Structure formats: C-alpha cells, structure tokens
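Removed: one protein chain of the complex. Kept in place: all other protein chains.
Lettered A and B in written order, each chain numbered from 1.
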Amino acid sequence: MTANGRLSLALAVALAIGVVAFTWPLFLRPESGMPPTLAPVMFALTLPIVLAVVLSELSSGHLDVKALAMLGVLAAIGTVLRPLGAGTAGLELVFFLMILAGRVFGAGFGFALGAITLFTSGLLTGGLGPWLPYQMLSAGFVGLFAGLLPRATGRAELAWLTGYGMVSAFVYGWLMDFSFWPFALGDGTQLSFDAAASPLENLHRFVLFNLATSMGWNLGRALTNAVAILLVGPALLRLLRRAARQSHFVTVAE
Amino acid sequence: MVVAEGTASLITLHPWAWWCWAIGIGLALLGTTNPLLLILAATAMIAVVLLRRTAAAWARSVRAYLLLGLIVIGVRIVFQIVIGGASGETVLFVLPEIPLPAWAAGIRLGGPVTAEALMFTLYDALRLAAMLLCVGAANSLANPRQALRSVPAALYEASVAVVIALSLAPQLIESLLRVRRARRLRGDSRAGLRALGAVAIPVVADAIDRSLALASGMESRGFGRTRELPVRGSLILLLGSAMVATGGVFLLLSTRWWELALGLLGIGGIGAAWGLRLAGRRLSVTTYRPHPWTLRASLVALCGIGAAVVVWLGAATDPEAFAPTTDPLIWPQLTWPMLAVIALVLAPLPLTRQRPPAVVHSARNDTRVRSLRQFGNPAVEVEAGAP
Partner (left out) sequence: MISFTEVGFRYADATHPVFRDVSFELPEGDLCLVVGGTGSGKSTLLGAINALVPTFTGGTLSGRVRVAGRDTAQHRARDLADVVGYVGQDPVRGFVTDTVEDEIAYGMEQLGINPVAMRKRVEETLDLMGIAELRRRPLAELSGGQQQRVAIAAVLAAQPQVLVLDEPTSSLDPTAAQDVLAAIATLVHEVGLTVVLAEHRLERVMQAADSMIWLPGDGTAHHGRPAEILATASVQPPLAALAKSVGWQEVPLSVREARRTALAAGLLPAAPPEPLMPSGAPVLSARGVEVRFGDLTAVGGVDLELPPGSITTVLGRNGAGKSSLLWALQGALSCTGDIAVAGTDPRALDAFSARRLVTLVPQTATDLLYLPTVSAECAQADAESHAEPGTTAGLLAELGVSVPDDRDPRDLSEGQRLALVLAIQLAAGPAVLLLDEPTRGLDYRAKAELQRIVRRLAADGIACLISTHDVEFAAGLSQRTLLMADGEVIADGTTRELLISSPAYAPQMAKVFSPVPVLTVDDVVRGLP
C-alpha cells in the first residue's frame, strides 16, 4: 500500500471511530443495561487507543524531521495562545492556527497538529482529564477537514477559510457538548438523555440543552476564528507557505 | 520556580504507576454511589496528593480539579431543581411552574422539588466529582515529562513533537514579550487586537525559522537514523484492532450481548497493544537513564486495581450498601469492604518517599527571567541563592 494510501486509511478509520464515539447517545438502548453515565467512560478508555494508533501511523510514517519540528513549533504557539482567551466566553484563539496550518500542510498534518496542541496544553496546565481524548479527536478533525478544503487562492481562499472557521467552531462545540451532556445533566431531568426514547427525540433534547448552555460559547468561538483568520490569515499563510517551500528539496545530482 | 526537571527526578515513583493507581481508584468509584465511601475516598486521595507531590508548577493542579468537581455538583443540582422530573414523596419546596411551548419538547420549568430526586442527583454528581478528583490526583503526582519519556516506541515521534512544543512554549512567551517591547521602539503604542498583526507575525516567523534550525540540528545529531521500513501488516493490525474495539463498545451500548462485546473489546485492546509493539520495533532509539519500574511501582498500581476489584465484587454481592437507594431515602452505610477500599487508596503513602526540597540555582544570568520580569510578571519568583 502506498504511503498516501496508508495515511488516508488511518484518517478514515479515525473519522469513523470519532463519529461513533461522539454520537453514542443516539445508539444507547435501554436493554443493554448500561447506565448512561458509564458509556462515556467506556469511550474515554478506548479513544486513547484509537488516538495512539492514528498518531503513531501519522507521525512515524509521514512526517519527516522538518515537518516534525514544524509540528512541535506550531503546537507550541497554539499552547501559548490557548490560555490567552481563558475567562472570556468563547475566545479561543487556538483554532485559527490549526485551520491555517491544515490548509497549507495537508489533512494529516492538520489532524496531528490539532491533537498534539491540545495534548500539550493539557500537559502544561496539568489538565489531563477524561475530556482530553474527545478534545484531541475533535480538534484533530478541525485540522483534518481544513486540509480537505477545495483549492482556491487569494480572496476566495480567505472566504473559504473564514467560513470554515465559523462552521468548525460550531461543530466542535456540538461535538464536545455531546460528550459532555450526560455528565452535566445525569439522569432524571427532562432534558436528560433517555435511553428509552427514540434517537430523534434525544436529538431534540440535546438541541435544547445546547441552546440553553453553550450557544454563547460557540458563537464566541466562531467569531474569534473569523476575526483572527481575517486579520492575520493572509500574512500567516504567506509565512507558512514560505516555510513549506523551503522544506522541499531535490535529491543529489551527479 | 526555576527548577531543573531532567533525569534528576528518577528517584520518584514511575509516573505510569501513579496513573494506574488513579485510574484504578476511578474505576472503583464508578461502581458505587455510596456518598460516605465517595467522600472518604476523595479525602484520602487529597491526603496522598498533599503529602507526596513536588513543588513544581504542574503539581498544583489538584486544586483546580477539586473546584471543577464542586462546580459539577452545583450545576447538576441547579439543573435538577429547575428542569428535573419529580419523583418520590418528600417534597422540599415547590417552584412556580412554567410550561414551555410544544416545540421545546413540552418541558416544564419549576414544579415540586423532592428530596429523593435531589439525593439521587447528589449521589451521581458526587461520584463524578470523585472520579474527576482521581484524574486530578494523577496529574499532580505523575511528572508529565517523565511520563513522556516512557512512551511506547511507536509513539516516539509524536512524543518528540510534544517535547519540542513543551520546551518551546516558554521561549515563545519570551519572544512575544520582546517583540511587544520592540513595538514601542517603532513608535507604535496600539494595544490589544489592533496590534495583533504586528506582534504575531514576527513571533510566528521567528518560530518558523527556529523550527528549521531545530530540524537541522536534530538531523545532524542522527534523528531518524535508526528507523526502518514499516513492518508488513502492522497497519492493518492496528487499524483493525481499533475498529474491533469500537465495535465492541458499540455492541455494549446498544445490545444485550455484553459478553461478546467485552470479548471484542478485549481482543481489540490486545491487538492494538501488539500492533503498537510491532510498529515500535522498527525504531532502535535507546533511552538515557530510563526510569526504572520498581516493585513499589507495581504495588502501587496493584492497589488501584485491587480497589476496583473490591468495589465491583462488593457491588455484585451487596448492592444495597454500594448503591443505596434514594426512593425511599435511607441512611447510607459503611461496610468493611469499603474500609478496605479506603485503605487501598491510602496505600501509596507508606510505599513512597517524601520528595526532597528542590534546589534552586541563582538566576542572575538567566536572560529569560530578566525579560519576563521587565513586565513585573509575578509568576516568576526567583530566590537569589548561591550560584
């Protein structure tokens, strides 16, 4: 199998597993006898295995030392940016860098950057919690799909990136909320997850829960992404592309 | 504090041992909602953390987790009061009812608040808070740098990227402060978002140049030299195991065949571990002074697993004690197996040593400290000790 094939396969598997991990509330049936608070814990134990598998394939097979150093450096920038917004609702500066880097360096790099940035910032703040695998996976997806955006240049590219920034902010929020929902509410409230109800009804409840709690955050995140991409996007894209050009090399000629 | 945290910290317990212990206790607490057991276990964990953590910055994070746990309890109770369904007989107070229209799924805000429902929520939230505290304890006790050095060989490159990011983050902050200072030299006193471009671009450009210099240095020192071609089939094994494990969890959640599901989960886990080992074998990087896994580490890890076993067995044999009902409300009881669990939580105390106080060197020549202090950053305090 070619290197690219391996990469695509690994990313596709990550995507599939991620979808299952985030939408488990819609699959949980009451006859399985599992209480809803247990299910996220099961996933919190399996997700690290999945992440380890995908990251190992990505990093050892497809990133040479220059890409690895660039990954480390960009993750460091993201880590430094993350606490800058803490305290203000939704001011999350860490995503626009992932989106721009994913755009320039590709889907695999974007996924790795998302996962590693969040992991490193968790390490630095002492916050390696059960939410981390979910965050790493969602952030990885943000970077991954940024690398899959269609080709464009100039203002069209900026428009694509800004739009993607806003959409991905909302999707990230929804994904994290999905995993967070049973923890916040537990069983027994009217907005709680009910295993006996149909998936659509649970979705309805989830949407209401989301509206009540995190719409503000998601909106804030979307606005931050859009503003940051519009402000520094062109200059950063130029810098990253210059670095990408400098990293390519031609083999020795006799 | 400016403390060196390299291989000097090898006399401490292996970080994975602390994580095993903490996750074991967490799984143990998952199996019970007895508030007495939960509160006692949480107190015991906090005691272990306070007595065995170092003075490093990351070791203070347990307080944040405690706070988070309390917030979770508070949030749950508020939600229960406002939109909870009423069940049970002892009504504490009644809030005015506001029925929402049909598109809001017919939810009724307010209504009677019963003690049974509140207690149920409290027990559940206590359990969650205690599990969060387990994770917080692991964060405070296990040195993250040491844990990174003991990562399986398949994840070596990923760990290199994390190590680079960790080493570079403080230097980036210094770079940011330097550029911000230099803005004033150019007559630019814009602050906040308008100065973002002028400050961010030089820092990012500097960081990118740095990454190339770093890559060149790593390459010259032989990075990646001992990596060979991937082993055939390791990818299929890895991805396959991941999917099998997920399939197992999926089955666990949506069907009744929990034996099959657990079996699949087990197979997936073992397959992934084997695949990672295989993938790691093509790298022959050695470790300078690897952290030894001692008998004490095994004992500490076993304590955690033992606690989980005791609780799950106890919950199967004595469900009323481990999961006291709230409808009707009864006083929770403390039984002997529970005391055994608390003892296991406290077990690492006699097994590990008190940390020696850290030695801080004089930082007169530390240009990084100086440049940080120029802005009166109180987070960096240095003792002017003897050099």
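One rule holds in what follows: a contact is a pair of C-beta atoms (placed from the backbone, for glycine too) under 8 Å apart; a residue touches a chain by one contact, two chains touch by 3 or more.
Here the structure is a predicted model, which means the values were calculated and not measured.
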item	value
Of B:60, B:178 or B:282, the one touching the omitted chain in the full complex	B:178
Selected residue (touches chain absent from view) among B:35, B:112 or B:202	B:202
Full-complex contact with the absent chain, from B:22, B:155 or B:214	B:214
Identified contact with the non-displayed chain, of B:187, B:328 or B:350	B:187
Where the unshown chain meets subunit B, residue by residue	2, 4-8, 145, 160, 163-164, 167, 170-171, 178-179, 181-189, 197-198, 201-202, 205-206, 209-210, 213-226, 284-290, 361, 363-366, 368-370, 373-374, 381-382, 384
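As a convention for this text, only the chains that are shown with their structure count from here on.
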item	value
Footprint of subunit A on subunit B - complex, ascending	30, 57-61, 64-65, 72, 75-76, 79-80, 83-85, 87, 104-105, 107-108, 117, 120-121, 124-125, 127-128, 131-132, 135-136, 138-140, 144, 148, 152, 154-158, 160-169, 172-173, 176, 193, 196-197, 200-201, 203-205, 207-208, 210-212, 214-215, 218-219, 223-224, 227, 230, 235, 238-239, 241-243, 245-246, 249-250, 252-256, 258, 265, 268-269, 272, 275-276, 279-280, 283
Complex contact set, residues of subunit A against subunit B	1, 6, 9-10, 13, 16-17, 20-21, 24, 27-29, 31-34, 37-39, 41-43, 46, 49-50, 52-61, 63-66, 68-77, 79-80, 112, 116-117, 119-120, 123-130, 183-191, 201, 204-205, 208, 227-228, 231-232, 235-236, 239-240, 242-243, 246-247
